[in-house]
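What you see is the complex with one protein chain gone and the rest in place.
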Amino acid sequence: MGSVREYFSSIANGLGSAAKGMGVTLRHFTSEPHITVQYPRETKPIPPTYRGMHILEQDKCIDCGLCAKACPVDCIEIEAEHHGRVLEWTKFSIDYKKCIFCEFCIPPCPVDCIHMTTEFELATESPDDMVEDMLTWTGLRPQDQAKLEGKTKPKAPAAKPAAGGGGDDLRSRVAAMMAKKKAEKED
Amino acid sequence: MDILITFFAETLGMSGVWPLSFAYATCIGSLLGFVTVYAMFAIWMERKVAAHIQQRLGPMEVGGWHGWAQSPADALKLLFKEDIIPDGANKWLFWIAPAVVFCGVFAGFIAIPFAAGVQIVDINLGVFFIIAIASIEVVGVIMAGWASNSKYSLFGAVREAAQVVSYELPSATALLAPILVVGSFKLSDFNAYQAEHGWVLFANPFMWIALLCFFIASLAGCKRAPFDLPEAESELVSGFHTEYSGMRFSFFGLEEYVSMFVVSAITATLFLGGYTLPFNLLDVGNLPAPFHLIGVAVLVVKIFAVIFVQMWLRWTLPRMRVDQVMSLGYKYLLPWGLFAVAGTAIWQVWMEG
Amino acid sequence: MNEQQLHQKLRATGLAGIGELDESACDPFVVVEGDSLVEVCTFLRDDSETRMEMCHNVTATEREGSIEVAYHLCSYEHHHSLTLKVLLPKPEGDLTDWHPSVPSIAGVYTSANWHEREQWDLLGVRFSDHPDHRRILLPEEWIGHPLRKDYVYPSSHGGIPLELDAVPLYERDETTEETPSEPRPAGTPLNQPPSEPSKRPHAGGKAPPAPEKKAPKAKKEGDA
Partner (left out) sequence: MEALEMYTTDDRTDVYTEELKLNLGPQHPSTHGVLRVELKMDGEIITGSRSDIGYLHRCAEKIGENVTYLQFTPYTDRMDYLASMNNNLAWSLTVEKLLGVEAPERAQWLRMICAELNRIASHLIAFGTYGIDIGANTPFFYAFRERESIMELLERPSGARMLYNYIQPGGVRRDVDENWVDDVLAFCDVFERRWAEYNTLLTNNLIFIKRTANIGIVTKEMVFDNGAGGPVMRGSGIKWDLRRDVPYLKPYDEVEFDVPVGEGTHGTLGDCWDRYWVRMREMMESIRIIRQGCKAMPGGEVMEKGMKKMYKTPLKPAPGEAYVRCENPRGELGFYVVSEGGTSPIRCRARGPSFCNLSMLDSLLPGTMLADAVAIIGSLDIVLGEVDR
């Protein structure tokens, strides 16, 4: 008789479990709100700690190369000529083909001039465009030129960042820089 | 049909075989148009049902309102895609298989009574005609699977053959029960009976078993989950149409949705009152000519209700294994179908005699 | 049991070739002669007090003077573990065709089967009497064993260029002839192109990014 009972119980079990499962799916169909985000038009909030593309505060950078040393994949290339404390910039690029967004380039910086933004849209039309130029100017700025020619002692930066950086101050600064860079790119 | 023949013969003054030919051509042309539009809608509906069950939104972009134009856009894309025939494929069979598959299912439309008079041919053995002609599809599937020169395709085709042939039996058996109640194989008789006596489903308790058996068997017949073994995505990549691309591929998709429509039409006509309204609120069968379309609307609503259940099941249940499909067919559906037939027969005799 | 007790227990069996327990490293290990490895493992597995049911890991390491194979055995019944080591001293001369041999313990622990295959694949240590002595991660026709310190990174495999600065296939002009690029100097890290020594001190003994891409430029000049 065991097999007969098994036969009938399997029918009941099969139909019952299927009906229960259908109940779950029907409840989702009728009452649960959708959770997908229509991406390009809507975006989810990104926490400020997010490890996205980098941004460089070039006027602070002293070309020490510690970020390039810390990088596990060697995606940062820095080149600048030192005229005393004035820098003649030729290159500061990050190769996003290689970058693994590990954030190891941020903590070694002695002047706290490189940050990670919440920018995550990396797609480009050609692999060559993935090498991002971080510089806002190359060579010498007029004020640098003036400094060099006058051989005046360059002034210390007006406002030194608080030790350890961090805080909302840094975040708002990064956000402003991001917005600026985006606007420049669109032009 | 008769109206069309009369129209061509008398209004346009044709003679000989022409009125009949033109009438058929009109029917087939309009049916093809209907099928295309229906399939596009059904695919869109499937995606929406799946999406909402899974808390997604589904297609939202093409065409504006809830991505209604997604399916036409996909069809257009498939039309322009390269038609790839794999190396080592049997070109002739590979080429003709989608057509065979589609023809088999499409022929089933001939006998469906959409409304009183809106039926191409009212065949005497209408029920079995549809069941039989829909099985021609298997031939096409085997052609496709064998001609593709791919082992996955072959596996899919063999599974399909075994499954469809096995499930002919329980589905035909289950259909015997309503046939016993109505006493006819003619599909129009079912509508007439149900207009008079109410839905066959409520004729006796065994009808519920018959409906369940037929519904499950018909799922297997259209290769819908949990019986989608022939195209089991996680096992056979895509089954018998792995190697197809472009328009030929879309024919297989079309075939699936069309066969869903046909079996749902049978379910609706045989069990759920056909084109008649519940409690025969309005005698749809005897309305004058343009109001026949009310019957069409009623039937289509019922058909889509059944199709929705099919979709709902697909997005709920896991897939069965080959041997389990066979044992379900032969050990469960067939005996219960026979039980329903015997019960109905006894019920009929006992109640009436 | 801790490692000392396990070592004493092993010593007490009188099996040949059981060395000292080396506790100078962070994790202590027992050095075992290759010839008695299978017997030692069988004993450790079957003895009711040791009961090392599982061979957790097999690792070959290339040191300066030798290749050592470490076996991490552990017991699920007694919650203890032991590391065995077989030392394979390097001979003089060219080591590219040197494949030291250790008896396979796949007969004692089936789990060692794939691990030993991997060590053969990556370090070129032969495991004698292994049931299925094939490469496991790399293709069967691969030349060399990449985890050797003197491994020379190949410039192509099966017609596919492997150099980082190779011209991508889709940009290649089919008319230009393949100029085989120079083999890498020994010991160049895998993930970096060969390059000149850095002017800037770099951490981790790593080479800096390549200042220029040699091979493609030479090709372009040739075309012009």
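When the chains are written out, they are named A, B and C in that same order, and each has its own residue count from 1.
Throughout what follows, contacts are C-beta pairs under 8 Å (C-beta built on N, C-alpha and C of every residue); 3 or more make two chains touch, one makes a residue touch a chain.
Bear in mind that the values here come from a model prediction, so they are computed numbers and not experimental data.
The chain not shown here is in contact, across the full complex, with A, B, C.
Although one chain is not drawn, the whole complex shows that of A:56, A:70 or A:94 it is A:70 that touches it.
Here one chain is not drawn; of A:4, A:35 or A:183, the residue touching it is A:35. Which of A:51, A:141 or A:173 touches the hidden chain is settled by the complete complex: it is A:51. Of the listed residues C:8, C:66, C:110 or C:156, the one in contact with the hidden chain in the full complex is C:110.
Within chain C, the residues in touch with the undisplayed chain are 24-27, 29, 53-57, 59, 61-63, 70, 72, 74, 76, 79, 83, 109-111, 113-115, 122, 135-139, 146-147, 189-192, 203-206. On the side of chain B, the interface with the absent chain consists of residues 50, 53-56, 151-152, 155, 225-226, 228-229, 232-237, 315-324, 326-327, using the contact rule stated above.
Touching the omitted chain from chain A are residues 10, 13-14, 17-18, 20-21, 23-25, 35, 44, 47, 49-51, 66, 70, 72, 100-104, 107-108, 116.
Going forward, only the chains that are shown with their structure count from here on.
Just count the C-beta contacts per chain pair and the biggest one is A-B. Placing every chain at the mean of its C-alpha atoms, the farthest one from chain C is found to be B. Note: centroid distance chain A to chain C, computed from Cα atoms, is 36 Å. With each centre defined as the average position of its C-alpha atoms, the distance from chain B to chain C rounds to 61 Å.
For chain B, the set of residues touching two or more other chains is empty. Of all residues in chain C, none touches 2 or more other chains. Considering their complex, residues 49, 51-57, 60, 312-313, 315-317, 331-332 of chain B touch chain A.
The residues of chain A lying in touch with chain B in their complex are 7, 11, 18, 21-22, 24-26, 28-29, 32-36, 38.
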